[in-house]
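As you look at this complex, bear in mind that one protein chain is not there, while each of the others sits in place.
Which chain is which? They are A and B, in the order written, and residues in each are numbered from 1.
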Amino acid sequence: MNKEKFLERGFLLVALSSISILALIAFFIFEQGVPLMWKVGLKSFLLGDRWYPSKGSFGIFPMIVGSFWVTLGALAVGVPLGLSSAVFLCELTPPKVGMVFRPMIQLLAAIPSVIYGFWGLIVLVPLIRNHLGGPGLSILAGSFVLGIMILPTIISISEDSLRALPRTYKEGALSLGATHWQTIWRVLVPAARSGIVASIILGMGRALGETMAMIMILGNAAQIPSSILDSARTLTTNIGIEMGYASGDHRQALFATGVVLFFIVMGLNSLAMVISRKGRA
Amino acid sequence: MRISRHFTQEMARTLIWIASFSTLAVMFWILYQVLREGLPLLHLSFFLKPPREMGRAGGIASTIIGTLALTIVAIVIATPLGVGTAIFLREYTREGRISRVIRFGTDCLAGVPSIIFGLFGFVFFVIFLGMGWSILSGGLTLTAMILPTIICTAEEAIKSIPYTYREVSYGLGGTRWQTIRRVVLPNAFPGILTGVLLGVGRCVGETAAVILTAGSSFLMPDSLFSPIRTMAVHFYILAREGISMEMAYATGAALIILILIINTVANLLLFRYVQKG
Partner (left out) sequence: MQDPFKIVIQDFEFYYGSVMALRDLNLSIRPHQIFAVLGPARSGKTTLLKSLNRLTDLLHGTNHKGQIFIDGREIYGEEVSLPELRRRVGMVFDLPTALPLSIYENVAYGPRLKGMREKSRLDEIVATSLQAAVLWDEVKDRLPSSALRLSGGQQQRLCIARMLALEPEIIMLDEPCSGLDPISTASIEKSLMTLKEKYTILLVPHNIQQASRVADRVGFFLGGEMIEEGSADQIFTRPQNKKTEDYISGRFG
């Protein structure tokens, strides 16, 4: 009897590890970053458009804008392709095709981000530079690569949502005379709406969190971009590029960037959780 | 003239086919690009010698050891933690306040960007606990990163074991731990292994968190406290600093091959597991 109680306590302790780690992460990141945000002033940190660490100027607005545009671009690429593939897998092909297609999508997810970045660097960037102008290292390149990178997330969750729908939805619509096509777009997709939206939000979170590939192909410009052919920085690349040599206030400013990133991504993920839970209810 | 509904439907269907296949096409393009240039450069000495001249020459031996070491540290710690959490969630509690808190923690942890893990690992392991840039710091940071994955897959594996097996075990006078040890865990093993392999894949490919915690030394490590470069980090540095495109291609190819092997093994395992069940 004692042994069983002991084991129960032990397992409880182990199970609390994930929430404890999360708390540790939040604590240490905030402990480093928040004092600086306070020192510089929240408004001038978030809205200031000058990032000159050597001069003590810490405004991350250009990075916020950069993250925003790159993520938007990634969604513009990823959502149509991803949703199409999900519909394709779920409705338009026999299961055998799916059995081949799906592991390949998984493979897409397993490829390290640095490989994506590398491909972007040697193929996409020169392509853009030669045909569309600008330095090539651009938001356009970043959006495209990022869009591909978030495809597995969007495809797998959207497909799951479509598959989880009761068969009666499809059968009911078809028996009322709708074509397969109409059934998909007028009945099934709207019904799976919450899962699809959740997948998009999770894709956004993933896009916002990506660092290495973006460092390799976005260029380094800490300025507010004015076109998609401009170089830019995101919140993540800001940290990734300068953390190697930053110290003192500069380093703390990078942690502060991390705090902002943490809040945004946590917010998005919570939103996705709420939406998908509501949809299931 | 009205475009017939049938026409738009066929157009749209074609577009979807094109979209889906172009998804795959881009992926193959990416892999092909790196493998085409890199594969010919892979020979035994490449794997057995460490980098020289900042990576312009030599091989990737130390980075292979780095990748291995970090992955082993992370898996050895994250697997018991993750499986233990899954056991607790499915065998010791029902849905209530405690399990909600644990799930919330796990889901949130799964969403934390890797650069944040890097910042955390840096300030906590490298500085606060004084481990410095080391295999240990990097491995422990990766532990935190892959924990949610292992918890999730372990829980799915345990969940899929029929309730009747447990009922039979209890009915024959088994205690909770006996039932877990003799019925639940052995049958959940394949699923758990798949999760572990997924975690391995993530460790191999992770760069941002590793650079900030394990450093970027390409010398052969002496101990768990030595700094080390992984294959992914080495690849990144070669490519970004423009040190050697040749070496970059070769390292990239090796990295891709490793990922392909891990993924294939995981899929085969899943396939066999689904077959048996």
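Some observations on this one:
We adopt the following convention: a residue touches a chain if its C-beta (ideal position, glycine included) is under 8 Å from a C-beta of that chain, and two chains touch if they have at least 3 such contacts.
Note that the structure is predicted; figures quoted are calculated from it, not measured.
The chain not shown here is in contact, across the full complex, with B. Shown as candidates are B:50, B:174 or B:190; the residue that touches the absent chain is B:174. Touch with the chain that is not drawn comes from one residue among B:187, B:217 or B:267, which is B:187.
Interface residues of chain B facing the missing partner chain: 94, 164-175, 178, 182-183, 187.
Everything below uses one rule, namely that only the chains that are shown with their structure count from here on.
Work out the mean CA point of chain A and of chain B, and you get 17 Å between them. Interface residues of chain A facing chain B in the complex, by the touch rule stated above, are 3-4, 7-8, 10-12, 14-22, 24-25, 28-29, 31-32, 80-82, 84-85, 87-89, 92, 101, 103-108, 110-119, 121-123, 148, 151, 155, 179, 181, 202, 205, 208-212, 215-216, 236, 239-240, 243-244, 254-255, 258, 261-262, 265-266, 268-270, 273. Residues 9, 12-13, 15-17, 19-20, 22-24, 26-27, 29-31, 33-34, 80-81, 84-85, 87-89, 91-92, 98, 101-102, 104-109, 111-120, 122-124, 128, 144, 147-148, 151, 175-177, 201, 204-208, 211-212, 232, 235-236, 239-240, 248, 252, 255-256, 259-260, 262-263, 267 of chain B touch chain A in their complex.
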